[in-house]
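One protein chain is absent from this view; the other protein chains keep their places.
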Amino acid sequence: MIAGIIGATGYVGAELVRLLAGHPNIRSLALASVSFEGERMDYIYPNLFRRVRTLLIQADAVLEVAQVVFVALPSGVGESYAKRCMEKGIPCIDLSADFRFDDDEATFRAWYGKPFVYPELRNHSVYGLPELNREKIKALRASGPVIIGNPGCYPTAASLGAYPALALGLAGSGTIIVDAASGITGGGREPSRAFHYPECADALAPYKVGCHRHTPEISRNFTFMRTGDGKQREEGPSLIFTPHLAPMNRGILSTTYIPLSDAWQVKVPRTENPRPPVAEVMDQGAVIRSRYATFYRDEPFVRVLPAERIAATNRVRQSNYCDISIHLDQTGSTLIVVTAIDNMVKGAAGQAVQNMNIIFGFDESTGLSAIPAAF
Amino acid sequence: MIAGIIGATGYVGAELVRLLAGHPNIRSLALASVSFEGERMDYIYPNLFRRVRTLLIQADAVLEVAQVVFVALPSGVGESYAKRCMEKGIPCIDLSADFRFDDDEATFRAWYGKPFVYPELRNHSVYGLPELNREKIKALRASGPVIIGNPGCYPTAASLGAYPALALGLAGSGTIIVDAASGITGGGREPSRAFHYPECADALAPYKVGCHRHTPEISRNFTFMRTGDGKQREEGPSLIFTPHLAPMNRGILSTTYIPLSDAWQVKVPRTENPRPPVAEVMDQGAVIRSRYATFYRDEPFVRVLPAERIAATNRVRQSNYCDISIHLDQTGSTLIVVTAIDNMVKGAAGQAVQNMNIIFGFDESTGLSAIPAAF
Amino acid sequence: MIAGIIGATGYVGAELVRLLAGHPNIRSLALASVSFEGERMDYIYPNLFRRVRTLLIQADAVLEVAQVVFVALPSGVGESYAKRCMEKGIPCIDLSADFRFDDDEATFRAWYGKPFVYPELRNHSVYGLPELNREKIKALRASGPVIIGNPGCYPTAASLGAYPALALGLAGSGTIIVDAASGITGGGREPSRAFHYPECADALAPYKVGCHRHTPEISRNFTFMRTGDGKQREEGPSLIFTPHLAPMNRGILSTTYIPLSDAWQVKVPRTENPRPPVAEVMDQGAVIRSRYATFYRDEPFVRVLPAERIAATNRVRQSNYCDISIHLDQTGSTLIVVTAIDNMVKGAAGQAVQNMNIIFGFDESTGLSAIPAAF
Partner (left out) sequence: MIAGIIGATGYVGAELVRLLAGHPNIRSLALASVSFEGERMDYIYPNLFRRVRTLLIQADAVLEVAQVVFVALPSGVGESYAKRCMEKGIPCIDLSADFRFDDDEATFRAWYGKPFVYPELRNHSVYGLPELNREKIKALRASGPVIIGNPGCYPTAASLGAYPALALGLAGSGTIIVDAASGITGGGREPSRAFHYPECADALAPYKVGCHRHTPEISRNFTFMRTGDGKQREEGPSLIFTPHLAPMNRGILSTTYIPLSDAWQVKVPRTENPRPPVAEVMDQGAVIRSRYATFYRDEPFVRVLPAERIAATNRVRQSNYCDISIHLDQTGSTLIVVTAIDNMVKGAAGQAVQNMNIIFGFDESTGLSAIPAAF
């Protein structure tokens, strides 16, 4: 099979190339780049030297030969490629936000500042978080080509962390806070002051506080996960999402605070000053951890960690894993879920390949079985 | 004046040495170290070469000559030095947790696992967060020698961030969440797996989730700040505190979520999916920012940042500054305060020097006027 | 096939586990660890969670079941395992220095401070730099089990960089200087002050200047490469080797200065102050680069870079590649070869697997085909 990538020389494109070049069902790659058309991929990315000699061509030429197309372009510029894929009957995996909101154009317009160009494409698109929508993807695929709205990096981490709590009724109605951090590759390949080495080395800070575009995507996922059908039947919990930039290349760490429903809270007697967690709190943590483990039992890429472990970005580096650790605050009222993914793999290119595997009926781990290194 | 440091070769001790060696009112240093007694300080710390040739001596000898004593030892082992300082009439600044809880031995015992050795010393001790207790420090000092319980690093950042919100009635009764991260010097000088370079480089993870010892210190501060006298008159807000380890040498970043009281909330009409912040939310942010700026107007080390800025650890590196930026979540219901300090300066040694300046009537900035470098 | 690793929980052991767990010809692993006997490998290394559940057992038990044994222990403690492998007829790949010096016990003793325990084992051992000794390895293997002395990390980088220059007569008789740097994983898993994060982050310094143990290994390789048979017929060039510690996890960068022989020097007229390189110097660089490319034409893991590129550690990260770039100094008298490898892969575990592939007649790239990531 020939896989096409439009936008092959951005960071997400380059990561797709790395993963697809090692995928046993992909015979060759067709790579499009506006900036570097006519050059060899391994001259743009020296790490690929002698491994991916593919010439960078025009998007049109990619669409001619590919049996699956990945679009790794900024939001708003890729819809036309999805349209042409549909016309040709080729599955299209879009890594921008264009197809992440189903037919909710109002939300897309509010946060991305533009309308859907081809609203009708949403009849063929599905939000590609496999753990949530695997069956929907398969069903839609069964009826024709399909457009995958590949999830954002933060939404992947936050949503997988909250999913069992929402679906199993652990979460109460209080505000959920997602406090998360990303490695600097999340900013893409284009140099800018914010990602200039001396400005971000040895530094930590949030950005876009209260206004990051992944907020509505996370919130929508939470509603789906809680209600099963995405209809917000009652007034659901609010979401606060704060992204940070951390001095590391890869990784998303999401620390999510989920107020427990009454039934799930441990009633710890209030003292004037907090006390360390009592046994009942630890026990409740164990029960919830066990529910999480059961919930994700059959998922190939979600690892619910044992009690004594805490999820960390370096344990999933360069892999498609999503590590989750479960904790309770000392008062027993709030679930603290820590989630770690590699922002460029499970948070982008790896998840896109996972979606491709689902679409084509490959084993879902094909080409994604890299074991994360210890360092 | 001769300043004494007991525990001079730990990281906090070494930072005290650096600051005090440049302090115009300190004529010389008397330095005690159990591990390196008899060696020269600048042979243990090569950065100090030719600048601090002081011989490391026994604690007893330090107590003989010093006019002020800094104790930079683990919690529980320093009380006896404080006792001897009181007997000799010398002010003592203790950088452990031993004197951070006033006479609340129950809390100390619950979190630190041991009793007060000399409970009566609490008659002479005061919690040394100058922005909160400056007048108490001066008053106690007026009546004799004094023991300063120098605040923890996380409590300093979190408390200064929440103080105006609590004191001015902005905070409602909901749970306050302090999501914070520290640079790796916070772990001290002793090598261990957790702080071994390959284990923590290029990595981010929380630790001691739901059970870190700074939790009761932050909570106690919040209560004081809210009530003015530390008596918890009504059921106050709960606290959740989650520390993270970030791959950088210095800095504490605290992102604190404070649910606003009814009067301070902006009532944004609820939509199915969140909308970007409306003008009213931005305006309310500006008002709160202005209150913060006024509140801290006369503080030499607290910088409330203008609207377009976000506090970041690298902007305060090697300085005694506490930078604070003010944000609202998009629903207008929660105040998000971002606070950045250098964990080793305002979070430890610098604040200790600031306390010494207060005790001796020096200008509070003496020896602490370093301008943070841009990189 | 079952592969055994003795010393599985050190960093080299952990990297072997990662590579062998993904090797198609290895059915299972037998892992020995003194420190963690009885525990599960993926509890010691959380990155391996759910991927390598193998229980850590005693070395004896490993020797019972393995068809190939990797010994990842400090120099001097592993010889007895090699002996037992020979007795059982199992190939043994030793990653310490014990078998790197053939029968030159004098050199080993001078630098490692101990004698060979079983000198006779050297009848069965060969230095495992495949690019140099591939045929020797095969020949020895043909006659029975074999012990591989797996090369050191610095010697691998330096030797591959100098090999063509030495073998093709480009190098003159002047002193060769190898100025090299290693990532911090080179220091192993055991915490110590030198590798404590705050001591080595944001820092660069040499260590063991003029006395690093890899000096004689590099020097011996240079002699072999120059003379073909390891006999130093004439007074060969001296070697100076200076290792540095660089603030990164992985990688060896070696910048090697090789004075050219008279025939290969460009005679640039001497000016009072140096001039930028003239065309003749650039041309000579191109010729030498071409010789290097031809020399390594059939090597699967050596990449000679094109003219405009410089070898860099991050381009080979987590791969078995050795990238080489060729430069001349502006006077045309000295060849400057820059070599980059991943110290834990081509510099240790990857090369060991490459040796295993040779021994068992697998394609040399089996299990080693990972494409380095761009970031």
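A, B and C label the chains in the order they appear, each numbered from 1.
Everything that follows uses one rule, which is that contacts are C-beta pairs under 8 Å (C-beta built on N, C-alpha and C of every residue); 3 or more make two chains touch, one makes a residue touch a chain.
Model, not experiment: these values are computed from the prediction.
Only one residue from C:115, C:169, C:228 or C:274 touches the chain missing from this view: C:274. Only one residue in the set C:18, C:220 or C:289 touches the chain that does not appear here, and it is C:220. Interface residues of subunit B with the unshown chain, by the touch rule above, are 11, 14-15, 18, 21-22, 43, 45-52, 185, 201-202, 249-250, 303, 305-306, 309, 312, 314-318, 323, 344, 369-375. Within subunit C, the residues in touch with the undisplayed chain are 104, 106-107, 110-111, 174-175, 177, 179, 181, 183, 198-199, 201-207, 209-211, 215-216, 219-220, 223, 232, 235, 238-240, 242, 244, 246-251, 253, 255, 257, 259, 270, 272-277, 281, 310-314, 317, 325, 327-331, 333-334, 336, 338, 340, 374-375. Mapped onto subunit A, the interface with the missing chain covers residues 11, 184-185, 187, 189, 191-193, 195-198, 200-202, 247-249.
One rule holds for everything that comes next: only the chains that are shown with their structure count from here on.
Of all chains shown, the one whose average CA position lies nearest the global CA mean is A. Taking each chain's centre as the mean of its C-alpha atoms, subunit B lies 47 Å from subunit C.
For subunit A, residues touching at least two other chains, in rising order: 201-202, 249-250, 312, 314, 317, 374-375.
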